[in-house]
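Of the protein chains in this complex, one is absent; all others appear in place.
This part shows chain A:
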Amino acid sequence: MDTGDTAWVMTSAALVLLMTPGLAFFYGGMVRTKSVLNMMMMSFSSLAIVTVLWVLYGYSFAFGDDIGGGLLGNPGEFLGLKGLISDVGTIPTLAFVGFQAVFAIITVALISGAIADRAKFGAWCLFTVVWATIVYFPVAHWVFDFTVTDEATGAVTHTGGWIANNLAALDFAGGTAVHINAGAAGLALALVLGKRVGWPKEAMRPHNLPFVMLGAGLLWFGWFGFNAGSALGANELAALAWVNTLAATAAAIVGWMITERIRDGHATSLGAASGVVAGLVAITPAAGSVTPIGSLIIGVIAGVLCALAVGLKYRFGYDDSLDVVGVHLVGGLWGTLAIGLVASSTTPAGIDGLFFGGGVDQLWRQAVGAFAVLAYSFILTYIIGLIIQKTVGFRLDEESEVEGIDGHEHAESAYDSSTGGSAKRPVASATAQKTAESEVPA
């Protein structure tokens, strides 16, 4: 065990955890005043629910010994995180467990942006449980679980997932498992739940752009843990991923702002914040396999591509409210495929992409991995969403949606806009208090 590696991975895990509250601000600022709390709660509920699942059986699903075909880990092996006081590589296994847990949390939270303002909170929590279990945990196994062989004997001591091992597609920190996965799921849910009342005719302006920029800043900060932490050590690979995470993101902001300046006449703050996320998404799979120049190329193209892609929903008529598809699916696809183009053998990954004389070998591996996750996630999510909609109901009723989901689903309002004593607190009896709490404040 290496203490430096361990310290870095545990620090990284805490950084990645901060990304989910950061995402809550990023998304929360983009919705209207009447639904900011619900938007943020969809992230916070993911922090709660996915963590519990991870401890109970999620880690075992994802990182248990493969039960066949590289499709799923042995669900019983690490049930309740039993028997994990051990080392993996140079770090304690539990440090790795914690690091991977926060990835699962943010992936679920990312999806929520596609269904802003209109999903019943209980249904969302139910979706979180089902989706994490049958979509995220298996896909994490495919992508993140590497086969381990004993160096001395050459015997296989642990069998991992098919994308990481059989296909050998590169996904450094989750371009497929996290972003393509969440993006495809977002698209499926947006289709199942349908458009918000009034979309796209009614103006649905972001209610707090400083929140969006705060969230983007927190995401960027946390993402250094996401990418550089994925080296699972404090070493050259981590440093490369760190610099790439800085460079690609900066280039993506430039790309997004220039696109807006040319197309709309102004570079906007929402565009800059979105550029941050687009760049981070695109460099995620590639952070360990491209040079800093390669990361600038990936970043600037991600900025331009995603700035254009967020308009697709208007053309095709799906209400992906906060552009999970335009940013995470498109950015994730671009980053994952870009490895096949600009990967460099001078990096620790040791693979050349098409533009560096590596041929199309890596490119097709990347494409198979990317589209397999896309298809699996989209189809499964669509089915899960439909079943929830047909049974307990996923979509909020129209009246509550128009009045505001915060009041209806949480009995709260984010901002006290009253000028006087419009909110009273009865002290008479417990029953009176209960009644008051269940009422929506006017």
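The rule is short, and it goes like this: a contact is a pair of C-beta atoms (placed from the backbone, for glycine too) under 8 Å apart; a residue touches a chain by one contact, two chains touch by 3 or more; residues count from 1.
By definition in this document, contacts and distances are computed from a predicted model.
A.B. asks: Given the options "Cu-processing system permease protein", "Nitrogen regulatory protein P-II", "Extracellular solute-binding protein" or "Tryptophan synthase beta chain", say which is the protein name UniProt records for the missing chain.
C.D. replies: "Nitrogen regulatory protein P-II"
A.B. asks: Among A:125, A:148, A:214 or A:270, which one is in touch with the chain left out?
C.D. replies: A:270
A.B. asks: Have a look at A:286, A:307, A:342 or A:405 and name the one touching the chain we're not showing.
C.D. replies: The one listed residue touching the chain not shown is A:307.
A.B. asks: For chain A, which residues reach the chain that was dropped from this view?
C.D. replies: 200, 203, 205-206, 260, 263-266, 268, 270-271, 274, 307-308, 310-311, 314, 323, 326
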